[in-house]
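Every protein chain except one is present and positioned as in the full complex.
Think of it as A and B in the order they're written, each chain with its own count starting at 1.
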Amino acid sequence: MSEPKPLLEIKNLKMHFPIKRGIMGRTVGYVKAVDDVSLTIGEGEVVGLVGESGCGKSTVSRCIVRAYRPTAGQILLYDAKGRAVDLANIPEPDMLPYRRDIQMIFQDPFSSLNPRMTLRQIIGEPMRNYQICRGKELEDRVAYLLESVGLRPEHMSRYPHAFSGGQRQRIGIARALALNPRLIICDEPVSALDVSVQAQILNLLRDLQAEFRYSYLFIAHDLSVVDYICERVAVMYVGKIVETADTATIFKDPQHPYTAALRSAIPQLNPRLRQLPVPLEGDVADPANTPSGCVFHPRCRFAEDRCRRETPAMTLTAPRHHARCHFAGELNLSGLSQPAAST
Amino acid sequence: MEPLLEVKNLKVRFSTDEGPIEAVRDVSFEIKRGETVAIVGESGCGKSVMARAILRIVPAPGNIVEGQINYYRDGRAIELTALEAKGAEIRAIRGADIAMIFQEPMATFSPVHTIGNQINEAIILHQSIDHAGATAQTLDILNRVGMPRPSRIIHRYPHQLSGGMLQRAMIAMALSCRPQLLIADEPTTALDVTTQAQILRLLYDLQREFNMAILFITHDLSVVSQFADRVEVMYLGEVVESTDVIRLFEDPKHPYTRALLNSIPQTGAGRGQRLQSIAGSIPNPLHRPSGCLFHPRCDSFQPGVCDLVSPKEIDIDKDHRARCILYDEQYSDRVSSAAFGQ
Partner (left out) sequence: MNEEALQKADERQLTASQWQLIWWRFRKHRAAMISLAVLLLFYFVALFAGFFAPRDPARVDAQFAQAPPQPLVFLDEAGFHFPPVVYGYVGERDPKTLRKFYRVSADDRYQLRFFVRGDPYLILGFIESDIHFIGAAEPDLPLFLLGTDLLGRDMLSRIIYGGQISLTVGLVGVFLSLILGILLGGVSGYYGGWLDVAIQRLIEVLRSIPTIPLWLTLSAALPRNLTQLQMYFGITIILSFIGWTEVARVVRGKFMSLRNEDFILAARTIGTPRFRIIYRHMVPSFMSHLIAALTLALPIMILSETALSFLGLGLRPPTISWGTLLDGTQNLNAIALTPWLLLPVLPIIITVLAFNFVGDGLRDAADPYA
């Protein structure tokens, strides 16, 4: 597979939130929500970012849209001619022209739509903001967008409360498409939905991508969803990316023990393959008080002295496959990813 | 095996300003001793109301309007639906015979008492035992649920524990009186996959150890496949299919069950095949469809039958029932063979 042209390149991104105490708001420490994350998303590529709650995957997405100003690092957005602008360091008002290129789909279809606006206003707002069109033309464009996400244009005057969760998620998608962006950040777009509508939304996102070649950064905690939609996956654990690889490889041949554990923790949809494995003991590390060395070592069954002392670097284990482990490529993780039947 | 709990034609109705909502209608099933029954369904299918009806804690304005729930203790049936909802009898059963764990452990524990005190209290409430004895039992049960360092945990407040540890503490409290039946309402939904794996394993081991039955309420079919013996699939307040777990996954009969199974992405399947999605969304319970509740979304929809007739539960096989006219001989002449699909 050839490398696509880069669209967004995240380099050594850090987002440390200060912990403040007392009336005077003295800083007593930092929550290292994102700690040295590097990730590239190519033109038309669908990249997954997975991890458990609190691993910092949502913080990464919110840094990209500049909900937060990153503590350190670069977020380079490339234009068609290959010139880059660093979104991490430009002042808020200068973001405006680049916001068009990066749109977001949110997890919660209820809180992400203003309940006091009609669909016409919600979906028309981005086009108003950039003075793309107005009046009848705007209305036609909203109708077109509603149709392309599978909603009926005649419902344009309705308010979000008239729609179910899945339909609201479609409204959110239509809003994200309105500016014809190059990158769409999907922040857990189906995890708040009912099982029977999840597939609709996943298929819609897949079809839109196939038709318009959008790039997606697809954030999820559910590996099977990522497997269905992404070409490449990055796995995060406590603020760091621990492994990146093509989707097919990462599930067949994980190199980081955490990825292997995550993979085997997912219950299989087959009652004859009953295992109930416990791939990981203990809890996720506290990002305000991270362990020394490798952040995963307290839960890792392969941990050695070196893991407690040295922070591992990202190492290339195969083409397009990186893992942040001292023993990447050396461990036999098959016992984790294919656990022995225990019942 | 003798039944432990038996639900017969249960109907729970909520009277709201907009009109009555039948959250559970005509639901029947039974749980045998030591068995795990899963009630699976999406939001609004009535699975949680169903569970609460057993303990008689249906929130207002909900009421059990029809049906019976029988609990068997020492070979004697106790009709739970006939008991006073706030009376002493049902309170003696709650916690001691039937215990419940919830999705949100934070909401179960009082934030102003320590974990130890709250579990002690549950023990003292149901057993004649002094405080020291209760504490000894609390430590023992916390040990059994795999709580690290129980002697320190009992002095902690709920907000000082992680989600997985709180879930363990809640399970400990529920099991403190050795219930015969544990109702687990989405116990792993709020947890991460690796923590979910820990909790499922724990419940599985404890069930063997205590020989209790579990009524497992969930929306997640993959958890069901790993955990349940029998499955009741619910949709909009009705059980649409009911059978053992192997047949449910290998030979699902109801179009809803089939569609649901086909719409779940699985790891390893990759980007190759497309997911089959179910059209439309779950109807508003105030505006139930006529006839079969699933007909507007069904790919085996038979015009003139499904939109008019409320299907009965049909015994397809031994211990395998589905609420669908496809299996009703009465309508066999009006159903095209293509409808059976897959």
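Just so we're on the same page, contacts are C-beta pairs under 8 Å (C-beta built on N, C-alpha and C of every residue); 3 or more make two chains touch, one makes a residue touch a chain.
This structure is a prediction, so every number in the text was calculated from the model and none was measured.
Peer 1: Which shown chains does the hidden chain touch?
Peer 2: A
Peer 1: Given that one chain is not shown, which residue among A:K5, A:H161 or A:R272 touches it?
Peer 2: Looking across A:K5, A:H161 or A:R272, the contact with the absent chain belongs to A:H161.
Peer 1: For the chain left out of this view, which of A:T40, A:T71, A:Q103 or A:T244 touches it?
Peer 2: For the chain that is not drawn, the touching residue is A:Q103.
Peer 1: Of the listed residues A:L179, A:A248, A:A288 or A:A318, which contacts the missing chain in the full complex?
Peer 2: Reading the full complex, the residue touching the unseen chain is A:L179.
Peer 1: Write the list of chain A residues that the hidden chain touches.
Peer 2: 62, 65-67, 96, 99-100, 102-104, 106-108, 111-116, 118, 125-126, 129-130, 155, 157-159, 161-162, 172, 175, 178-179
The rule is simple: only the chains that are shown with their structure count from here on.
Peer 1: How many Å are there between the centre of chain A and the centre of chain B, using C-alpha atoms for each centre?
Peer 2: One centre to the other, that is 32 Å.
Peer 1: Which residues, counting only chain B, touch chain A once they are in their complex?
Peer 2: 42-43, 162, 164-165, 192-198, 200-201, 204, 219-223, 225-228, 245-246, 248-249, 259-261, 263-271, 274-279, 281-282, 297
Peer 1: Give the list of chain A residues in touch with chain B in this complex.
Peer 2: Residue positions touching the partner: 52-53, 164-167, 194-200, 202-203, 206, 221-225, 227-229, 231, 247-248, 251, 261-263, 265-272, 274-281, 283-284, 343.
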